[in-house]
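Let me begin by presenting the structure, written as structure tokens, before commenting on it.
One protein chain omitted, others in place.
The block that comes next holds subunit A.
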């Protein structure tokens, strides 16, 4: 099983480090043709405008859309969530290109600037049911986006409560939706739609691997027949590239 990690910019090293801990080979994807060699793809956190620009320079968007359409598993964290969303608000002047496929509206940079970045314990019953462990997950939100509404086919995996003034400061064009979601005062921060997984926080920055194992199961479910014969060649993990040292995990 080979998992691709889009390595244009951002926390791709962190994702590859987690995959390595789980004994799975993660490969950096920078060009369209490299997508053909991977079974699934992680779009990491980073600056979504930067990643979109780099994808545009090298004409990656058609290949990424094709990858999503083929039903191969794709997981976006933070900036990756914005990439996968069908609709995004709060973008830079002139907007940015998206891959799309996930039926939801994302508010870019919903929580504000770095000073509003935070950590929070999220209730993740679905993940705990499938992957075991405690029913909460420590989510790290860095200038994070949030999901404002989702289509009918989208399964919500985690929510986070927000104060109502957060909504007041969010985009004016969303006032319509504001009315009905005001009562709950929650925003969605993790969803799954078929083979697309998206989180607004960064599981790659924590020592808890459950989101990664969850995604790997999605990957092996898809390719059951084809992948059954593939035994993971663990030995070449270290051979071709000297092990890159990565940052510690702070908690």
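Everything below uses one rule, namely that a contact is a pair of C-beta atoms (placed from the backbone, for glycine too) under 8 Å apart; a residue touches a chain by one contact, two chains touch by 3 or more; residues count from 1.
FYI, contacts and distances are computed from a predicted model.
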- Looking at UniProt, which of "Geranylgeranyl transferase type-2 subunit alpha", "Queuine tRNA-ribosyltransferase catalytic subunit 1", "pyridoxal 5'-phosphate synthase (glutamine hydrolyzing)" or "Anaphase-promoting complex subunit 11" names the chain we cannot see? "pyridoxal 5'-phosphate synthase (glutamine hydrolyzing)"
- Query: Which residue among A:12, A:83 or A:137 touches the omitted chain?
  - Reply: A:12
- Item | Contact partner of the left-out chain, one of A:47, A:86 or A:103 | A:47
- Residue numbers in subunit A that touch the chain omitted from display: 7-14, 20-21, 23, 30, 45-47, 49-50, 53-54, 57, 78-79, 90-94, 108-109, 112-115, 117-119, 140, 142-143, 202, 205, 207, 234, 237-238, 243, 245-251
